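Down below is the structure, laid out as structure tokens.
Here the complex is missing a single protein chain, while all its other protein chains stay put.
Right, subunit A next:
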């Protein structure tokens, strides 16, 4: 199986501090992966590199069937290539309605001229309604996103990511601030999404990771410390020392 995303030998330093140290990581086209690690392990920096926000000092990042290097692309180009990102805090456009938020995210040409002449088709409208219903916002399409609850904003953002139809989804702490019921729903949804595309979940909450029931990568000091099933990595003595042992 060839990998969808391949990160190899990537190093990033900020003022001499090595946030990412010779990191190598790969994920397949339809795979769910959890990344865990203590604070400062480089989880967010890893996402920043893949999405083009941070440029690595060395190493390579390739994506897709044709193994396109992402290092020369802008954030917007990387997003158009098929990488979606969900931030830790819910970032939806608060002054716009749920429908407008979803319309913005809907897969379509992104250039100013194309957007200027874009008209919503019946299929687009159906897709928006389906997505909203999928995340339980079917009756809130005309409401401003700003008045949604924290959990609902997280849902809306997930729906927006789905509307983008990415090949790879990077999800930063999706369960943060969610109730138990919402977490279960999120788990189901992520597992379901990962059947058709690659999903990388960065998470602190071990219970949540356990529910995802997928391969886990443990980061520490900017490098991969261990990789395998959750049970496998939690038995690893180094992992216990640097991460789990801290309680």
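The rule is short, and it goes like this: contacts are C-beta pairs under 8 Å (C-beta built on N, C-alpha and C of every residue); 3 or more make two chains touch, one makes a residue touch a chain; residues count from 1.
By definition in this document, contacts and distances are computed from a predicted model.
S.K.: Looking at UniProt, which of "NADH-quinone oxidoreductase subunit H", "Aspartyl/glutamyl-tRNA(Asn/Gln) amidotransferase subunit B", "Nitrite reductase large subunit NirB" or "Urea ABC transporter permease subunit UrtC" names the chain that isn't shown?
M.R.: Of "NADH-quinone oxidoreductase subunit H", "Aspartyl/glutamyl-tRNA(Asn/Gln) amidotransferase subunit B", "Nitrite reductase large subunit NirB" or "Urea ABC transporter permease subunit UrtC", the absent chain's UniProt record names it "Urea ABC transporter permease subunit UrtC".
S.K.: Which one, A:18, A:144, A:185 or A:210, makes contact with the chain that was left out?
M.R.: Of the listed residues, the one touching the omitted chain is A:144.
S.K.: Looking at A:80, A:150 or A:215, which residue reaches the missing chain?
M.R.: In the full complex, the listed residue that touches the missing chain is A:80.
S.K.: Identify the residues of subunit A touching the omitted chain, counting contacts across the whole complex.
M.R.: Missing-chain contacts on subunit A: residues 51, 74-77, 79-80, 84-85, 87, 91, 93-96, 100, 103-105, 110-112, 115-116, 118, 120, 144, 146-147, 160, 164.
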